[in-house]
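Sharing a structure, written as structure tokens. Questions coming.
All protein chains of the complex are present and in place, except for one that has been dropped.
First chain written, first letter: the chains are A and B, and each begins at residue 1.
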Amino acid sequence: MKYLILGASAAGINAAKTLRKLDKDGSITIISIDDKVYSRCMLHLYIGKKRSIDRLSFVEEYFFEKNNINWIKGRRATKIEPEKKRVVLDDGSSHEYDKLLIATGSSAVVPPVGNLREGKNVFTLRNLEDAIAIDKLADGSERAVIIGGGLIGIDVAVELMDRGLKVDIVEMGPNILPMQLDKRSANVYERELKKRGAGIFTNVLAQKGVLDSNGNIVEVVLKDGTSLSADMVIVAAGVRANADFIEGTNIKFDRGIVVNERCETDEEDIYAAGDVCANKPGIWPLAVEEGITAAYNMAGLERKIENSFGFKNSMSFYGIPTISIGNPNIDDEDYQIDIYDDGKVYKKVVHKDGIIYGAIFQRDISYAGVFTKIIAEKIPIDTIDKNIFKIGYGDFFNINSKGEFEFTKREYGLKII
Amino acid sequence: MTLNWMGLNMRKFKTSLYLEIKVYLKGKRFLKGYKIKGGFNMAVNVKTATCESADKILESFIADLDFDTCHHRIGTQDIKCGFGLQGVCCKLCANGPCRVTPDSPKGVCGATADTIVARNFLRAVSAGSACYLHIVEKAAWNLMETGKNKGNIKGKDSLDELASLFGIAEDDEYEKAIKIGERVLVDLYKPRFERMELVEKLTYKPRYDRWQELGILPGGAKSEVFDSLIKTSTNLNSDPVDMLLHALRLGICTGLYGLFLTNRLNDIMLGEPKIRLASVGFKVLDTDYINIMTTGHQHSLFAHLEEALTTDYAREKAREAGAKGFKLIGSTCVGQDMQLRGEHNQEVFAGHTGNNFTSEALIATELMIKMICIDDVAKKANAELIEYTYEDREKISSYVIEEAIKSYQNRRDKVVINIPENHGNDNTLTGISEDSLREFLGGSYKPLIDLIAKGYIKGVAGIVGCSNLVSGGHDVFTVKLTKELIKRDILVLSAGCSSGGLENVGLMSPEAADLAGGLLREVCKDLGIPPVLNFGPCLSIGRLEQVATELASILNVDLPQLPLVLSAPQWLEEQALADGAFGLALGLPLHLAKPPYITGSKLVTKVLTEDLEELTGGRLILDDDVVSTANRLEAIILAKRVALGI
Partner (left out) sequence: MRRIMIDRYKCEACLGCVLGCMVEHNKKGKSIYDLDLEDMANESRNHVEVDYENRPAPIICRHCEDPECVTTCMSGAMTKNEETGLVEYDKDKCASCFMCVMSCPYGVLKADRINNEVIMKCDMCSNREVPRCVEFCPTRALYMVEVAR
């Protein structure tokens, strides 16, 4: 069996690893633009000089050799020919497959806002090359403007400030991290950032960048007229699937490749996994899960995505961890909001009719994984008569004969004896 | 309820375990939880369910028993609660039990580990102190009654000595006895704000002065106990240091009254110790006799019985029943006391069988044993209670004789008697007290001081306390440490259940001199004594204190300057902690192998193991390794020798 995988990140690597586990003899080839395996979620740590390139890897040493995987680096697919069961690369070479996995991820988008696309000192942070470029320019820079106060934006802001830059963050939402946090929990980070000299501009859009004669943006002007001077600009405002090469195939695309729960596309023997797929937030755990699931099905073993719940994020800035699950910002009178707030630890659970829809845990995130499970699977909690913040696996405790924990539907909220 | 359900389940487990072993291994049992692979047909590694003993004959005897003893049960209690061990569990109020962890550093009320530990510790010390004060209280009442009823006064020297010490100017010995008893009781019953009057008379002057400086001279002893209960109650005292000072006050009450005065009052009523050789161990049992085992701390309560059993009436009754007569079998504390005063009860006292964890195996051997309690503080669930009073003493003794005969007749043909006859020896040196030892030395402690000064004896170690089953097993640490100390030419004086263990393994027989270091061996051989001297029960810690006081006064130094150390390696009870508090108040280094549930508090541990040395001169040494303990105790002795210039 010939397996071909496009992309060497979370989905691609985990698919390859799983394939090797399931099929000892098949040939496995990975084709990627990346010539290194690295975790995109750790790129900011390179900028902050906290990790070397080697330490951005998420695989063991000699991963490819150990698993007998052929890796073609520095190449991109330009075309898929399903009828010939082959992929054409940018160097003109073509590679045949029995099973193909598309795990090419996504690219950051720079919005077509005045001069942003033109500015030479404008970066996104998606690839190692981006991180290397940001790191280089940061050395001679004093001020950076970050457009987009989401997770990547804040990650970069923290590291650049750590490098001594004055950073301004522009976020169109009411607070930073608006997708994950509410006002109360976002304020904690805003305070920490401001304490260290950051400017935070919320509820406002960037309108244009002022270019100097060298083609660098020296000033970012916001909608409200505020002008922020800049030596560099980081844009962290959305992504787009890397799937140009599917043109001419029957693979359905809707802001991402459309797959079923077995990660199959509409073309036979072609699978897709990770951020390149449609209709879901691009988060690491999902990419891994999809990579593994695709691999099972490619190897001829039935497996479905069990948990495609992607509305969960964990973060930690300045030693303050936060976990956000589901939608913690539901603004509807029918929902009940329970809050624990002792001035430091902050917990919020949004629920209705015994189902939890969103939660935030800040500073004390211990054992919060149970809530992810409860929210993702809408496990009812109305029969659990206790402080909602004390709900834990103990309330669902069930251990099978192999010593594994299980959530058994029948027993939710019921007495176990 | 979960609890009941679980309890049932646990019992089931135990029963099935028991049955398996009963069937397949004839009396040998597995340690609970011991992994059995593949059933019983293949080779299995059999380990008895009982714990180790220093006394190997006892160990195998107990291992072969068909029923539970402490030695078996320790195996089912082998997992200890870490909070309990560290003393940081508090259940003084309904919000508890509160336990200190890094996640919960304070109890609900706000009590810190320091406060919780100090409260628990003070409670334990005060309970132990209460036990000893109960003993001296009863002895004092008995002495008064003896005086009023012109009863038997065997220790006339002690009577005169105490009378003169207390300043009682009576000629009549019965009047003296009454007054002595009264003076003791008056002190015990004082309120806490009134100092006890005898403290100064009973205490070596430099010590008394130190206590006064530290403000730890006690008020009425019972009030001190009473107030410590108040202090440690819910949300009252939370000052660890104040509570530790209170524990020292209780130590003084315990030592001077509970220990020293109990001995002296009993010496008056029952006679003073005389040095002699005696038989010890299970071998003292003679099945031709009707044997009555006594236990407890209150020798004076048995005074009448000792006499009644030697009357013609009793002898005749025994003979009628088919026995040669009656014998009292010594066990635990009062057994040790009877042994100490063996000179005065030669006919009826068979000898001392052993300490707490020894005698249980003996009486449990034989079923159908009638138990009579004569003081409700020790009322056992399956015993008959006949509360002792002086007036009823004859009636009670007659009743005990009758019941013993009934029991003898009823059970002898129904039970299998199982006594390891090779257990024990016939040449244990007993009867050593502060007075008998002085007499032995020629009327003064000077010769002992000379031996110490010349280096024949490096120093003196008081090995006291009980036996427990956790420091290596029954008497294991005590025996090993004692051997280690005598090897280093350190003379060991023992008082407490520790002596019960040491005598049964032969360390209190003159032959044990061979185990001592060269210099000490020479001394022992010259004098015909063992290197471990048997002062008897824990009450005799009061006698050790007298020996120390005499040594100090000859040298004209205070107690902490003496090359003298204490170890209660295998302390068991709260009483031992009260004794320990006395030792610390005296200014002596005191070693314990198992920490007394204090280590959860850094403050309490530091005060007791370090800071106290600046206050009383004493300090606690916690060490569960025999050799390291011996090294530390020896180092202290050597340092004190240097300081004394010897």
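Here are some notes:
Note that in this section contacts are C-beta pairs under 8 Å (C-beta built on N, C-alpha and C of every residue); 3 or more make two chains touch, one makes a residue touch a chain.
Note that the coordinates shown come from a computational prediction; the quantities given were computed from them, not determined experimentally.
Mapped onto subunit A, contacts with the missing chain fall at residues 10, 14, 21, 39, 41-42, 45, 51, 55, 57-60, 284-285, 288-289, 292, 312-316, 319-321, 323, 325, 365-370, 372-373, 383-386, 390, 392-395, 397, 399, 401-405, 407, 415. Take subunit B: the residues that touch the chain left off the picture are 2, 5-6, 9-10, 13, 33, 79-83, 85-86, 88, 99-103, 105, 113, 595, 599-600, 602, 622.
Just so we're on the same page, only the chains that are shown with their structure count from here on.
Computed centre separation for the pair subunit A/subunit B is 70 angstrom, with centres defined by C-alpha atoms.
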